[in-house]
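Apart from one protein chain that is not included, each protein chain of the complex appears where it belongs.
Chain naming follows the written order as A, B and C, and within any one chain the residues start at number 1.
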Amino acid sequence: MSVLSDSLIEDLKKQGVLVTSIEALYNWGRSNSVWPLQFGLACCAIEMIAASMARFDLSRFGSEVFRPSPRQADLMIVSGTVTKKMAPQVVRLFNQMPDPKYVIAMGACAISGGPFKQGYNVLKGVDRFIPVDIYIPGCPPRPEALLHGLMELQKKIRAQKLTGENRAKYFDAAQPGEYPIPSFGEHDLEPSKNAALWSPAQVARKD
Amino acid sequence: METPENILARLQAAFPSAKIELLPNGCPSQPPSLLLDPAFACEIATFLKNDAALRLDHATNVTGVDWPKEGYIEAVYHLFSMEKKHGPLIIRLRTANRDTAVVLPSLTPVWRSADLQEREIFDLFGIKFEGHPDLRRILMWDGFKDHPMRKDYVAPDDFEYEPTAHDDVLERAQQHFSKNA
Amino acid sequence: MLGTGIIRGLVVTARNFLGSFYDRRRFVTVFYPEQKVEMPERFRSFPFLVYDGEDAVRGLRCVACKICEKNCPPQCIYIVQQRDEKGKPLKHPAVFDLDISVCMSCGICVEVCPFDSIKMDKVFEVAESARFEKLLFGKAALSKSNAYYRSVSPADAGETDARLEEEKKAAAAKAQAAAQKKSAAQAQEPQ
Partner (left out) sequence: MDTSFSSQKEIDARERGGLGTERLEVAFGPHHPSTHGVFRMDVVLEGEKIVSLKPVFGYLHRNHEKIGESVSYLGIIPYTDRLDYLCSPTSNWGFVLACEKLAGLEAPERAQYIRVILAELTRLVNHTCLAGFLAQDLGAMGTPLMYAFRERENILDLFESLTGARMMVNYFRFGGCRCDLPEGWLQGVSRVLDAYSKFLDEFEALLTGNEILLQRTQGVGVLKADLAINAGITGPCLRASGVNYDLRKVDAYGIYSRFPFRVPIGEHGDCFDRYMVRILEMRESIGILRQAVREIPAGPIMDAKAKTRSIRPKAGEVYGRIESPKGELGFYLIADGSPSPYRYRIRPPSFINLTVLEEMCLGLTVADAVAILGSIDIVLGEVDR
């Protein structure tokens, strides 16, 4: 959108002239029909269901179409604790989703293991194996918090570029659309994280 | 219900060669428990279940307890009676040690409700139940080697990002970084 | 007759469908984000630190006693006590970090805090796109004024303020009594 400035578009809109670009139209359409995978893991899944029910009504955002098959889904809402036993299946489901695909980590457990992170069978954050776009903290987050997270995701989708240097990752054939699936080891998952994907910040503590 | 002392006396009369012991409970309002001889466990269990006065038909809670200092693992059964609506009677079985002789008789043939719970004990504590119909790991995956509910189990090292750690967790996180430094 | 049960069920759905046009009980949708559910007084999302007055650093009620750190079930609080140049510990946290990506909003920190310095917030719209940078809250992000607390939970804040006022008065009276006693003792001593 280099020909028309944003203020000019606003002015035109006031005059009843709607101007758009292919990119904006395409992203507008995509962001308003984000179909999540019908997939719940734990407590947060109940709040996810509550969000899709009458009171909070996820369908106002075009996301009520929960797809039972990953092949038809755009969005994976990781709603709940990802255990080490479940992690390979989560990664496999993610791999089966077609591009463009997005991940929302809903709730403390999905983000970091949350209250259960010291457990031997709990994965400390789903982002160890799959890339996460939006993190929604809370235990569990209120349904409105999920809606807010979804709106943040829509914003992110709308800002994606179709062309140029900064174009969206999924247009780049060299970028991986699939991620390695960990296998069950004798003591832990092998590998215990995807080092290429997950690089935690080092928090320096003196004592 | 009869007192555990009474039941103990009757059991000793019925199974003279079995070694049965009454273990006190530190909590005064709670009943003591009976430590059974593993060799006679199945017979005693059947007796408790079928005895006309007891009819302990409901084995509610079956669980393991690890005692590393004492050197054994325990299986604890909480018995109630649905018919007579009384209980609990607590019975315990102990393994000889914690690594080589961890075999106990399974009480699943007597109470079906012990089925999944004994599998869970096998998985998390490593007690092998002889006579269990389907003794496999239940909560962890099949290739898993450890028994995580034992007191000396060390969780795998995934302490890369612990921004708010203190005490034990901080120690583990520091270990992680010193190892990978 | 076969089918009457289904017809009765359809009557129920029809009643709900038509009812949703005029009956508030059947039309329950809240149009978030334009319209928001009013949060009850006790609603809790994440903890924050209260400071009195205007200065977020000096007015902080927290004395870095680490009781909340010890009692936090998922261990999401990290506190370092401030020390002066000589290394003497001060009643002030140098670092107060709270990992809200771990916090389970249980409110136990609030319950155990003896100084009423940590309270539960009502902000739940904290979705972020980066976990390491944005979900670890430091002291500056956590500190909020008592006026803010009064605006989000008026009843509890009022109660806390009244109690603190009471305690302050009692402490002042005690100090005064002690001072009087001391001066009386001093007055007696020379004789």
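The rule is simple: a contact is a pair of C-beta atoms (placed from the backbone, for glycine too) under 8 Å apart; a residue touches a chain by one contact, two chains touch by 3 or more.
From a predicted model like this one, the values you see are computed outputs, not experimental measurements.
Considering the intact complex, the chain excluded from display touches A, B, C.
The residue touching the chain not shown here, chosen from A:I9, A:A54, A:I181 or A:V203, is A:A54. Check A:I9, A:V65 or A:L93 against the missing chain and you find that the one touching it is A:L93. Note on the undisplayed chain: of the listed residues B:L54, B:M149 or B:A165, the one touching it is B:M149.
By the touch definition given at the top, chain C reaches the unshown chain through residues 2-6, 8-9, 11-13, 15-16, 25-26, 28, 40-44, 71-73, 104-108, 111-112, 120. Looking at chain A, the residues touching the absent chain are 38-43, 45-47, 49-50, 53-55, 68, 80-81, 83, 85-86, 89, 93, 115-116, 118-122, 139-140, 142. Remark: the residues of chain B touching the chain excluded from display are 25-30, 33, 57-61, 63, 65, 76, 78, 82, 85, 88, 90, 111-117, 124, 138-141, 148-149, 168.
What we mean here is this: only the chains that are shown with their structure count from here on.
Centroids of chain A and chain B (each the mean of its C-alpha atoms) stand 43 Å apart.
One simple way to say how far apart two chains are is to compare their mean CA positions; for chain A and chain C this gives 29 Å. Within chain B, contacts with two or more other chains are made by residues 161, 163, 165, 169.
In chain C, the residues that touch at least two other chains are 75, 78, 99, 102, 132, 136. Per the touch definition, chain C reaches chain A in the complex via residues 28-33, 36-37, 45-46, 73-75, 78, 80, 99-105, 124-133, 135-136.
Looking at the complex, you find that chain C touches chain B at residues 69, 75-78, 97-99, 102, 132, 136. Chain A makes touch with chain C in their complex at residues 54-57, 60, 105, 108, 111-118, 125, 127, 132-139, 141-142, 144-145, 147-149, 151-152, 156, 200-201, 203, 205-207.
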